[in-house]
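To start, the structure under review is shown below, and the notes come after it.
A single protein chain has been omitted from the complex, and every remaining protein chain is retained in its original position.
Letters A, B, C, D and E name the chains as they come in the text, with residue numbers starting at 1 for each one.
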Amino acid sequence: MSKIVTFGEILLRLSPPSHLRLTQATSFDLYYGCAEANVAASLAKFGFPVKFITSVPANELGESALSMLRSFGVEPVAKIQGKRLGIYYFEQGASERPGKVVYDREDSSFSMLRKGMIDWEKAFEGADWFHWSGITPSLSLELAELCEEALEIASKMGLTISADLNYRPTLWNYGKKANEIMPNLIKYCDLLLGGINESEIVLGISKQENESVESVFSNWMKAFPKLKTIVTTKRLRANASSNGVSAEFYNGKEFLKSKEYNISHIIDRIGAGDAFMAGIIYGLINWPNDHQSALEFAVAATCLKHSISGDINLSTAEEIKALMSGHGGGRVSR
Amino acid sequence: MSKIVTFGEILLRLSPPSHLRLTQATSFDLYYGCAEANVAASLAKFGFPVKFITSVPANELGESALSMLRSFGVEPVAKIQGKRLGIYYFEQGASERPGKVVYDREDSSFSMLRKGMIDWEKAFEGADWFHWSGITPSLSLELAELCEEALEIASKMGLTISADLNYRPTLWNYGKKANEIMPNLIKYCDLLLGGINESEIVLGISKQENESVESVFSNWMKAFPKLKTIVTTKRLRANASSNGVSAEFYNGKEFLKSKEYNISHIIDRIGAGDAFMAGIIYGLINWPNDHQSALEFAVAATCLKHSISGDINLSTAEEIKALMSGHGGGRVSR
Amino acid sequence: MSKIVTFGEILLRLSPPSHLRLTQATSFDLYYGCAEANVAASLAKFGFPVKFITSVPANELGESALSMLRSFGVEPVAKIQGKRLGIYYFEQGASERPGKVVYDREDSSFSMLRKGMIDWEKAFEGADWFHWSGITPSLSLELAELCEEALEIASKMGLTISADLNYRPTLWNYGKKANEIMPNLIKYCDLLLGGINESEIVLGISKQENESVESVFSNWMKAFPKLKTIVTTKRLRANASSNGVSAEFYNGKEFLKSKEYNISHIIDRIGAGDAFMAGIIYGLINWPNDHQSALEFAVAATCLKHSISGDINLSTAEEIKALMSGHGGGRVSR
Amino acid sequence: MSKIVTFGEILLRLSPPSHLRLTQATSFDLYYGCAEANVAASLAKFGFPVKFITSVPANELGESALSMLRSFGVEPVAKIQGKRLGIYYFEQGASERPGKVVYDREDSSFSMLRKGMIDWEKAFEGADWFHWSGITPSLSLELAELCEEALEIASKMGLTISADLNYRPTLWNYGKKANEIMPNLIKYCDLLLGGINESEIVLGISKQENESVESVFSNWMKAFPKLKTIVTTKRLRANASSNGVSAEFYNGKEFLKSKEYNISHIIDRIGAGDAFMAGIIYGLINWPNDHQSALEFAVAATCLKHSISGDINLSTAEEIKALMSGHGGGRVSR
Amino acid sequence: MSKIVTFGEILLRLSPPSHLRLTQATSFDLYYGCAEANVAASLAKFGFPVKFITSVPANELGESALSMLRSFGVEPVAKIQGKRLGIYYFEQGASERPGKVVYDREDSSFSMLRKGMIDWEKAFEGADWFHWSGITPSLSLELAELCEEALEIASKMGLTISADLNYRPTLWNYGKKANEIMPNLIKYCDLLLGGINESEIVLGISKQENESVESVFSNWMKAFPKLKTIVTTKRLRANASSNGVSAEFYNGKEFLKSKEYNISHIIDRIGAGDAFMAGIIYGLINWPNDHQSALEFAVAATCLKHSISGDINLSTAEEIKALMSGHGGGRVSR
Partner (left out) sequence: MSKIVTFGEILLRLSPPSHLRLTQATSFDLYYGCAEANVAASLAKFGFPVKFITSVPANELGESALSMLRSFGVEPVAKIQGKRLGIYYFEQGASERPGKVVYDREDSSFSMLRKGMIDWEKAFEGADWFHWSGITPSLSLELAELCEEALEIASKMGLTISADLNYRPTLWNYGKKANEIMPNLIKYCDLLLGGINESEIVLGISKQENESVESVFSNWMKAFPKLKTIVTTKRLRANASSNGVSAEFYNGKEFLKSKEYNISHIIDRIGAGDAFMAGIIYGLINWPNDHQSALEFAVAATCLKHSISGDINLSTAEEIKALMSGHGGGRVSR
């Protein structure tokens, strides 16, 4: 069974219960998660051995974040340092009121990671796959450099490498633009999750108005020859409570489209992309020659994530396959 | 006013709050209910004097199950024996994630009931109606025999008898198939709630592909000459959060169809069939010659059940009639 | 910045959590609010200096009602008297089960207010706008007289006056019909929120079957020459969980229609009209010559209120403007 | 088995959870209870057939109050009338912060009961015991007259009659003093729960400074020749979180003292006297010739009540007997 | 009535409910408070007009902190700046498990305050009293300088000045020791709350082993001639769930000791010192010539605070006076 390593920050999420607004909360529900941690936990739930490389402080919040990961069977490899675990406050939206994230993640333990602090060779020992996302290099130049360090070593050690572009305009504020940093990191990747709106701003690859997705992705592959697969998700007819989802897959030859799901009642939208990412990794590992199935698994995974509270897709591979086979929410499973 | 007796098991239901999955629950909401208990409570809520025959253990869980029934005015008649109250864990679904029932009901007090343990003559004294369901005979041969004992006596004492087929494939596992047992019990019934998919598997009556509901039900009446009424419910465009409902009614002469309701936000789907059952009993008792009204009452009852947490339809007859008259959820009632 | 005064009762609202029915509640969530208090709080949230004139008892419930208002920056001006704070129990509806209000507001402190108890000159000092609603005169003749006292003085002092007709059939039960009382009060108003169904029953102005809204409102303006603006809201395709909303605006010359919003998941419908009222006041003050913008702001405000628990629209003006500009619930705001 | 009837009001109690103060509550826990209802429920829990005579409104709150009683097996006999169920807000105290009751019970359904409204002969049919308390006559002259009506009939029909003086200074405010009303009602009683501080103010019987309890009670028996038993409870070393309890018993001949219990952690003090009352009734019925045992049962009952949330003593007779036998809280019962 | 100004940081407190440890929390209860904010709110609860000078970020957390203060009638004067509201996680202790504070307050909005940012003249306009504490100068040199700026102006404007030494060893970590900074600030003060263990470490005044409290305080007064009153509190027989409290008062002539209270069940110990501080301010303003009463009020205030959840003493002056008069927790107040 493939061994997978992911790397990134883990945050404490604080959310008012029952769709309350932040200003009316008298309590917060706690979750721990963030992009790459969510991918790690979902992959462990699928049964893979997974390591998660991160940094947390030597206090109860840091300990709880690692405990959560361990509860899934993820092996956390954490540098214990610094003073605080990053936080994000999340207010669930409803109908036309958008969900809202208030970040309070500066000066976290993770933000203090530097090149040389992580023994990547040891972390990658026996591993087959390395996953990271564009969140980490968006936080500081030092973290961007650390990503590069990881990518070089992973690459040398022969791991398959995947990335989620995960572009958040409010994060890239240390003086570099995403497209000054990311191309140098994406060049190591085999699999990419991204959207065509990120082409210019993240990858520095201009696109024509109305250019087809396939054409844009084809240009990405030209720019990054190591890239074998590009996937993208689509959110349709969205308000804060309901939307459709579908996804597309480009492998340099075929441009595949997934089934579209209608999600009529969103429980929690956070982590939907991470659920997709874990799904596509599962799919490519299990059906390396059946890209349509890999794609359908990933889109069914993201569909189910919308029905689950917290950042992490708690669906098993069996549940996702059941949805792929048409067994949706219409019947109680007894 | 008609006196009604129902017979069956009552279970403890344990459900995570707020659409959480079972694996993320740190607390469970408690409900007590199961098919025939739900029918009993709903009928008591409509104002009927109701007895519920069951068995529970001599502990706080058994006591609480009976207290719940008493709170509705149901008179429980319970053999106190055995060691445990049966449990079912219920995870609410959402959108394309199906609800999930995990049964833990084996070796319950109810499962230890045997012929001769219940004084049926006394239980049925002064009663007009007896209701049971296919859950009980699915649990063990002994319980199937106990059902037969009850049915013979109820029949002799002249009670109207109703049954809900309630076929659950995971339950029939004591070595008999449903259609080896159920026909012998259904033959006592005046009113049946079932679906045409249960024809072969429960009643042993084969049906043609694409055979009309009316035709199938007509065959059921031929097989079971005592049957005067067959009702069936339909779930339409269903996911775990929304569906339509309608129902049909066959009295040997007419085949009636109900209005269809669109339930856009399901609060709790469990017990929807039991709410229908109680509704049709109410309808047939109150409007013996107006089968359309009886049917409309029953389908409005099941519609409202979907908006109510727990197993039991907490709607009053007045609320159901208001919905029948077109006063749906669009206005706050002040 | 305009200073606004509103006048009315503030009630304790007791609601079962999680869509439970009143009869199954083991706890009630608390909110404090009622029509004019909701308008006051929303306007304070928009940044206006606001006073709220009311009466509460000298106990913890009265104190809490005032604290809630202060938390928004509203300055409560309350006569402390009497024995009880009025209550309303509110059961959230779902799909075809209507929400339900059970009033328990008789004999409240507010109901004991009489002419002469409030120093209106002081209350209106420096104020630009006075808002009241039809709830207050519906409660007793004495309160209707008190309204008139307030209106006369506000009028003399040159305040702009707005009213929400807010007709509740179950309230007008002290022997006078609404249309015997309300016209005498409406004659002081510049701005009115009402619906054409209230024409006869509240204002005593008959309307033709199928008469257009514009024509009815035109008649209202003839009857009440001081009226400059009439607004009305429309609820479309409503059940207890979802509806559309739109609104209309008549200024004696133009009849404007707003954008229509589809609210797919209602969190709390109570106070939707009050949110609209606060919105239209904001709009008319900020865009006195752009009635379409004022109307769009008000309808976006009422749309957002449906997504917020409790009686009060917790939306900021910026959030409402974002929705007006097309930034709905489809994207998480980071 | 003795059949018992109690008569009185049932209130909705609203309490902040977790020792929060009323002004900081965002939710209230619900309980239904009041003196005589608490006695009724405790006696039903002991296994007696019990009726509770009362009045509630035709709304969900009235229905819930009756459902609660039914859940214990109490048969409620309620006149359905009026507009509201009385309320009391209860703030739990802690250490030196006293618990606090805010009554909001005026104009309740119960307050509208009048002579002639209750069919006492029917209510008392087959009954052996009638219990009432001084709360009811404290509410209005009409209710005092209704008490007298009940007492006369109960007396004629040969029921044993018990009363709890239950003197609450804030209630007697309709123009009569307690000692103008109560003696005329106490004269019908066989069993009285009261304290010597109530001698003058409730019974109009003066007492000497430092007069012994036995001497005071002896005077009571002289004044009310029907009285056979007087019991009184003592609270020792009390703060809001802990106290000792003991009780005394006078039967005209002996003056018995109970064991003293130290209650180190009070969960809920409300209803402690009612638990004692139910205990002494149980004791006198079961051990008519062993007054010490009756007293010990009653004081163990009140001791256990302090450990139970809500107004009602949820202890079984077996649990109380276990405590009487020395099996206190020191060991987990498995 | 005296107008009071306090100055300091306000933090978000996050606490697991129900005595859970931080590592087992799935939700946090929210409170907003910190030393000087707690004093401000308590004084407002006593009826004083109070301003609180602080700084919060322009987000929902900052807004909520100010709303909380407003709900008490405190007028917040806040510089809106920076990125985050400081946090402290608080785990309630029990018996021998100590309560635990985990600070996450660095880089808060308040920490960015600098000299010149606050218009002290305007803030102190019409004010009679200024209160600050040793928390603020412990955070950074810049904040210590800002304190001095405030103290100079307050002093010039003739305000009475009080300080709570509030020494927290984990806070003074910017390179200066407390006794290098604090004496220069204490010299402006009229009233001081501190303990003799702080003599050397905070004030730089050495004390003899076994030196009496009176003697130490006498030395303080010599060192700081403006000081008129020194108060100190004592915690006795303490574990995390119970302790005794008493206090002492030195006015240069008399050394007064308060009554001692036994707090058998602590609900929340945080803010006990702030409750005392508000109490002594109330006492000195109301009974300037009766120092014993002032002291007794303050110690009764701190006693009651232990029974109240959150950082703020929600007791009214009447409740505190009732405890001073001997009406403790032994009786429910009805």
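FYI, a residue touches a chain if its C-beta (ideal position, glycine included) is under 8 Å from a C-beta of that chain, and two chains touch if they have at least 3 such contacts.
Note that this is a predicted model, so its numbers are computed, not measured.
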Report, in label order, the displayed chains that the undisplayed chain touches.
-> A, B, D, E
Chain not shown: contacting residue from D:Lys156, D:Lys222, D:Arg237 or D:His265 = D:His265
Would you mind spotting which of E:Arg84, E:Lys207, E:His265 or E:His291 touches the chain that isn't drawn?
-> E:His265
Which of E:Lys100, E:Lys176, E:Lys257 or E:His327 sits in contact with the chain that's absent?
-> E:Lys100
At which residues does chain E meet the chain that is not included here?
-> 18-21, 23-24, 93-101, 103, 168, 170, 235, 238-243, 265, 269-270
Can you list, in ascending order, the chain A residues touching the missing chain?
-> 67-68, 70-73
Residues on chain B facing the left-out chain by the touch rule are 14, 17, 21-23, 25-30, 59-61, 63-64, 67, 83-84, 87, 89, 91, 102, 104, 106-107
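Methods note: only the chains that are shown with their structure count from here on.
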Common contacts of chain C and chain D, by label, are B, E
In contact with chain B as well as chain E, sorted by label, we have A, C, D
Chain pair with more C-beta contacts, A-E versus C-E | A-E
Distance-wise, how many Å sit between the C-alpha centres of chain D and chain E, to the nearest whole number?
-> 45
Among all residues of chain B, those touching at least two other chains are 18, 265
Can you list every touching chain pair?
-> A-B, A-C, A-E, B-C, B-D, C-D, C-E, D-E
